[in-house]
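Let's turn to subunit A:
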Amino acid sequence: MRAVHAALALIAALMLGTAARAFDMEEDHVFPAATAQVAQLSILSTTDTAVFGPLIAAYQARHPGVAVRYTVASSQQIYLAVTAAAAPGYDVVISSAMDLQMKLANDGYARAHALPPGVALPGWAQWQDRLFAFAQEPVVVLLSRAALKGLALPHTRRDLIALLRDDPDRFRGRVGTYDVRASGTGYLFATQEARQSDSFWRLAEVMGTLAPRLYTSSADMIADLKSGALVLATNVIGSYAAPQFPPGSDGQIVELQDLTLTLLRTAFIPRTAQRPDLGGGFIDFLLGPEGYRLILASGLPPIGGAAFSDAPHLRPIRLDPGLLVYLDRLKRQNFLEEWTAALVRH
Partner candidate 1 sequence: MRFLLVEDNDALAASVADRLRLDGHAVDRAATLGAAADCLRATGYDLILLDIMLPDGDGRDFLQAHRAARRDTPVIVTTARAAVAERIDMLDLGADDYLTKPFDFAELEARCRAVLRRRGGAAQTVQTFPGFTFDPLTATLTIDGEPRELRNRELRLLEVLLAAPERIFSKSQLCDRLFSFAEPVTDNAIEVYVGRLRKKLEGSGARIETLRGVGYRLLLA
Partner candidate 2 sequence: MRSAALSLRQRLMLQLLVIAAVLAVLLYLTVRTVAGRAAEATQDGILGAATIAIAEQLRGSEAGVSVDIPYSAFSILGSISEDRIFYRIDVAGQTLTGYDDLPLPPKPPQGQAPVYYTSDYKQAEVRISAVSRPVLVANRVEPVLVMVGQTRLGQAAIAAQVAKVAAGLGIGFFAIALVLSLVSARSVLRPIDLLAAAVGRRGPRDLRSVEHPTPKELRPLVVSLNGFIARLRAALSRTETFIAEAAHHIRTPLATVRTQTEIALRQSEDEATRRTLRAVIRAVEESSRSAGQLLDHATVIYRAERLADEALDLAGVVRGVTEALRPTAELKDIALRLDAPGPVPVRGDRMLLESAVRNLLDNAVKYSPDDSEIGIAVRAEGARATLRVQDRGRGLGGKAKADLAERFHRGGNVADVVGSGLGLTIVEEVATAHGGSFDLSDREGGGTCALFTLPLR
């Protein structure tokens, strides 16, 4: 329910531009400096501390005098915090909600930062000199191998629709997806998929007939699939699923061949940063060779154009102002109405 409240607050903020003072943190860690502390770098992020811990440790190895405060919050909370100036002092803001990040940058909440020479990002992974992507993550379908026994693995949305339609009883109540009304990330995935795939709405209709379970995070869906509560989950962030389902386990990760969206995890330096120099240094570190290696080790695929030419079904969600369109109040309202009509009919 907390997520629903946050979503309502976000909508209110988007509508009225009013500032909500409150901002809910999920985690708040301070990594002390190895030597006497000379400065503190504050990071506001949607990424779990467990994933980012090694990166921070490596950063501190290079800068032993810097303590790092790492705060995890949801993308909506982060958006609210930044727009309301409720989180002053953060030097880097990291989020997987590309549309919100884009809107923050577009509306002037991000500071310009020049990348050091030798560090270059492809055009689709950077917006102006303000918003920088450091990881590209496919959005995948999760299937339970056991529940599917005897059936062919689906490779496209068409396969998936056929699978669900042909054997509804096997899936009823056991399919999961994001509740796009409550999850910003889910909303982003759904809108981008709706925009880019003709099959999105048909899949939504089919799923709607199967009493889908709605989630606000990929982790929850992964957990339910593992426990057997779900046999199928769509729009799961692949990098979260991969470590949970090593090859040979029950969970099957499927990148749909007709279209698999690729989420960009982005970072920027907020205008209210206390130590923008440290923030910039951290972004440079993330995008530098050492950051690249550590991101790869943490299970997040680092930025690289090669992935797209090797796998043509992968398509990045581009960092461009088009992302703002679905944040439009009317547009969102229309989309949610249609989505609700398709999925939440019972």
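Quick note on the criterion: a contact is a pair of C-beta atoms (placed from the backbone, for glycine too) under 8 Å apart; a residue touches a chain by one contact, two chains touch by 3 or more; residues count from 1.
Regarding selection, all candidates are chains of the complex that A comes from, given by their letters.
All values reported here derive from a predicted model rather than from experimental measurement.
Trainee: Which numbered candidate touches subunit A here in the complex: 1 or 2?
Mentor: Considering all copies, subunit A is touched by candidate 2.
Trainee: Using the touch rule from the top, collect the residues of subunit A that touch candidate 2 in their complex.
Mentor: Contact set of subunit A toward candidate 2: 17, 105-108, 127-128, 195, 318, 320-322, 324-326, 328-331, 334.
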